[in-house]
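I have a structure I would like to understand better, so I am pasting it below and will then ask my questions one at a time.
Every protein chain except one is present and positioned as in the full complex.
Here is subunit A:
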């Protein structure tokens, strides 16, 4: 019965070994794919950065301030549909949760399924809109414009707002950042607005709508780059861990195999010895 157990353990170990080897192949190929997507995303981000930073300049120079009104707060959480990318989605979800706990009068527009799954359980009634099919292809301005248009069309009103996303720093690090969003009212009440000449509400409305799309586009680009680099790192670590497991399992496999052979030899030899002594 010990022999049988040895063989069974051998089979189990070899099955386990095969599956971990497959996992390592998959994570390695996912890492390659992420690396390619990351290179493209970083290139596009570099081209989008002046645009994104330029879009924030007016609000800084005109010293627009968010208002503390009864219309509450709007958070646009930028993430994506796909996981296995480290802490990218969970960091956003965590900050949204603490924010809603601090200001219950908060509406959240979620871009991407992953953060929706995080918030669905406890904060479902704060979720105003969810955007799906995000992350498969690189974002273009048209996508951001579509989201911005939906937000505008839905008539969500807010006194102050922010876009939560992961700003890309380096291949191995990103930082969860927020970009402020201002309502038309906040712009109209800006301290330095009188400095600006010949502004009517039409111009302010067009300006805030366009900059909503621009800021959203920029945050999507930053987030995509952070996500791909984070996934690359995560899959690299997973491949390394799988490699370690394979080494350990191979060691155990060989040891078990040798033990089985040794046991068989012992049985054969002791059987032969018993026959000899009988003679």
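As a convention for this text, a residue touches a chain if its C-beta (ideal position, glycine included) is under 8 Å from a C-beta of that chain, and two chains touch if they have at least 3 such contacts; residues count from 1.
Here, contacts and distances are computed from a predicted model.
> Out of "ATP synthase F(1) complex subunit delta, mitochondrial", "tRNA (adenine(58)-N(1))-methyltransferase non-catalytic subunit TRM6", "Vang-like protein" or "CCZ1/INTU/HSP4 first Longin domain-containing protein", which one is the UniProt protein name for the chain not included here?
Spelling it out: the chain absent from the display is recorded in UniProt as "ATP synthase F(1) complex subunit delta, mitochondrial".
> Kindly state which of the options A:27, A:106, A:126 or A:211 is in contact with the chain not pictured.
A:211
> Considering the whole complex, which of A:50, A:104 or A:271 touches the chain not shown?
A:50
> Among A:32, A:101, A:122 or A:203, exactly one should touch the missing chain; which is it?
Touches the omitted chain: A:203.
> Among A:192, A:248 or A:263, choose the residue that contacts the chain missing from this document, as touch is defined above.
A:192
> If the hidden chain were put back, which residues of subunit A would touch it?
Output for subunit A: 44, 47-51, 53-55, 57-58, 61-62, 140-141, 192, 195-199, 203-204, 206-207, 210-211, 214, 217.
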